[in-house]
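Here's a slice of the assembly, chains where they normally sit.
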Amino acid sequence: MANSKYEYVKSFEQPDTLLPNTWIVVRIDGRGFHKLSDRYAFKKPNDRRALDLMNAAAVEVMKDLPDLAIAYGVSDEYSFVFHPSCELFERRSAKLVTTIVSTFTAHYIYLWGTYFTENPLQPPYLPSFDGRAVVYPAMGNLRDYMSWRQVDCHINNLYNTTFWTMVQQGGMSNTDAERELQGTVSSDKNEILFTRFGINYNNEDEMYKKGSVIYRQYQLEDAKPASNPSIEQDEGSSVPEAISKSQQEKLKKLRRKAQVVVNHVDIIKDEFWERRPWILSGRPGKLPEA
Amino acid sequence: MANSKYEYVKSFEQPDTLLPNTWIVVRIDGRGFHKLSDRYAFKKPNDRRALDLMNAAAVEVMKDLPDLAIAYGVSDEYSFVFHPSCELFERRSAKLVTTIVSTFTAHYIYLWGTYFTENPLQPPYLPSFDGRAVVYPAMGNLRDYMSWRQVDCHINNLYNTTFWTMVQQGGMSNTDAERELQGTVSSDKNEILFTRFGINYNNEDEMYKKGSVIYRQYQLEDAKPASNPSIEQDEGSSVPEAISKSQQEKLKKLRRKAQVVVNHVDIIKDEFWERRPWILSGRPGKLPEA
Amino acid sequence: MANSKYEYVKSFEQPDTLLPNTWIVVRIDGRGFHKLSDRYAFKKPNDRRALDLMNAAAVEVMKDLPDLAIAYGVSDEYSFVFHPSCELFERRSAKLVTTIVSTFTAHYIYLWGTYFTENPLQPPYLPSFDGRAVVYPAMGNLRDYMSWRQVDCHINNLYNTTFWTMVQQGGMSNTDAERELQGTVSSDKNEILFTRFGINYNNEDEMYKKGSVIYRQYQLEDAKPASNPSIEQDEGSSVPEAISKSQQEKLKKLRRKAQVVVNHVDIIKDEFWERRPWILSGRPGKLPEA
């Protein structure tokens, strides 16, 4: 065909397959959300509508891609995690990342009006997201990644809650509040909130303090007694089990049947993971009895 | 800070900077648009609303990213091109690709109702797009990439036009039409259209035959007389000119001032490029006189 | 300095850092050794001088790079393994690979005359090696890589031994021997060797049957009783322990003190690894008592 003369350009595409047997984390971030949150009058320090919208869009991504093991969101970012056994799109990085970014964006835009009933979108200033993929070789690295994001959530939320309380309730200027908070540690901020404003930070909304975890729901298992988690290089052998195409389809169906839930809990300690072993094992659990 | 214990996970992110002084092409493709076009009853072989919507979303991307030199779209795909001198996002591949994919998706979803007035979106079946970046070292490679896409447009449109005319006007079954077209060349299809249905393919809509080109409009220049295009490796030296930050900003502003236009013309021959030298040079032309 | 005008070319170098917390395997292969073995009259199926030379060069590489955990060689190839905690050359792939290839080549050429006393090198036909790096996320993958090479050694050596015995002792032509061996399994070849030539393959040289393993020698530990090796994804957490520069230097010194030994043993079963836990743990054992 006449096209063959130009078709050589296809050979310039470089492969971007992610290393097999590693955890794939796709993190997306809102583009210019600082400015955007002003334009659409997001409430400070947390706008429930904005967070609910983030979660709703992420739930749709989880439903659309049954291969996803878990997702974690805070502020204008969301991390989506694929299990090491995942073979979706032959693990091509750009394909995985753009599919998630685009699906997320589509639902975010579509659902905007449901959450922001009074603030319609003002083109061309539409929200958008960028994203990237990172792979982690060991389960410990993945757990640490998740812990990193949740600790970050805590640190930022404590700061923002204190800062905005000082400004909104304390009548301070942004600059003054910022200056006073410089160099303070967590206990200082808790103290400011409590003594000056009678606010017990522990009573703040769990979603604000812990962020949002999304996963498929199966029957919870008992937590293990006093575990002694190894923080060493994995010792297990790791032949990726040969899973037949038909079995993969079966697993996919099982995953589609499970309910996708949003939760605001600690994912740093072992308990969360021990009671939901299907997340790290990559094998669906038992569906909860009706 | 307490976070430092987990922060090491950041070091697993691998750099994905694209080679300097190369053309960057980001191509996006509709995900599962075959199925989607059925769900939303796209007209065959071409649905003007769908193509107009693609173009409208692409125009918004061009406006949002003044660094883009040109874009070309056909069917459910769009290619966006950055000049070799582009330093946007430090040329990080994932950042460039996801920004384009997300911005495009956002506008596509937002504008859907404007073009598909009778077919509202049916969640969770929302349109989405994947994307990838490819770099081309020489201008000739970039030109060949663009030619490749436009030849593809022509080949597919001629086939689809003939096929659907045989089915829709000729009352043939899909299978019969497909069988008859197997092995035919362009002239055969032109012949079928003309003798059986009185259709002169040349009179078909330019957008369907040529696809859509989007670029910034400056004053057209005269086409060169009988050029003798070299098809060899470039012979020019290529020190990327050191452009100061302030000059980059100035160029950006000039680009923002230019009108973004959609056109349906031949981009394989030299004329298109010679009359619009700013596209390949990366330097804004003169704004057209009012 | 005047050089600054050209120095921008440095920015075209792309990073090639290998993923952290993964096993790094650098495998080198003789270039054109089929032809080379003819030129220098290597004995078939195994030339002890050639293998001893390979091992001697590999020992020097192990001594030169204390970061290396283990090496395995067969025929004209050698695999060198770095532990996941290795930070040598910031894990830059090209640096690691070329250092090993060059050091190996240097000693191979230098020592040639010691092993091939009657066949001096004939320039320009000098032996050379190419190489590549592959990373493995889990210890199980690394073990499987090592098993893969040793099984390959076994398969090839059984075939070659049978083939060359049929030719050299049986007087068959290469073509006839090849044809007869087509489609045979291991037991067939053992049978041919035993019934026709009175050769018990089990009595062949261990080096030919098992290849060569090189590692640092510490006090052997007892093998574990009936282990039940997991073949799943690792379950261990995996914070790379922060090792101070000074401690790294100390470990390096300890490694330099250990004797580098060459062995011809099974590395597929667990026993080899259980008795030498320092190889997989990355922590030097106790030096053997004098």
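Annotations
Letters are used for the chains, namely A, B and C, taken in the order the chains are written, and counting of residues starts over at 1 for each.
Just so it is clear, a residue touches a chain if its C-beta (ideal position, glycine included) is under 8 Å from a C-beta of that chain, and two chains touch if they have at least 3 such contacts.
Please read all numbers here as calculations on a predicted model, not as lab measurements.
The complex is built from one repeated protein sequence; 3 chains are visible, and the structure file as a whole lists 4 copies.
We take it that only the chains that are shown with their structure count from here on.
Here the chain pair with the top count of touching C-beta pairs is A-B.
The two sequence copies chain B and chain C touch through a face in which the numbers common to both exceed half of the numbers used overall. Between chain A and chain C, the superposing rotation on Cα atoms measures out at 180°, rounded to the nearest 5. Separating the centre of chain A from that of chain B, both taken as means of CA atoms, is a distance of 32 Å. Per-chain Cα centroids separate chain A from chain C by 42 Å. Chain centres here are Cα averages; for chain B and chain C they lie 50 Å apart. The set of chain A residues that touch two or more partner chains comprises 135-136, 141, 144. Looking at the complex, you find that chain B touches chain C at residues 5, 8, 11-12, 14-15, 17, 19-21, 239-240. Chain A makes touch with chain B in their complex at residues 1-3, 6-10, 12-14, 16, 28, 31, 60, 63-64, 93-95, 97-99, 101-103, 105-110, 121, 123-124, 126-136, 141, 144-145, 147-148, 151-152, 155. Against chain C, the residues of chain A that register as touching in their complex are 19-22, 84-85, 135-141, 143-144, 229-239, 241, 280-282.
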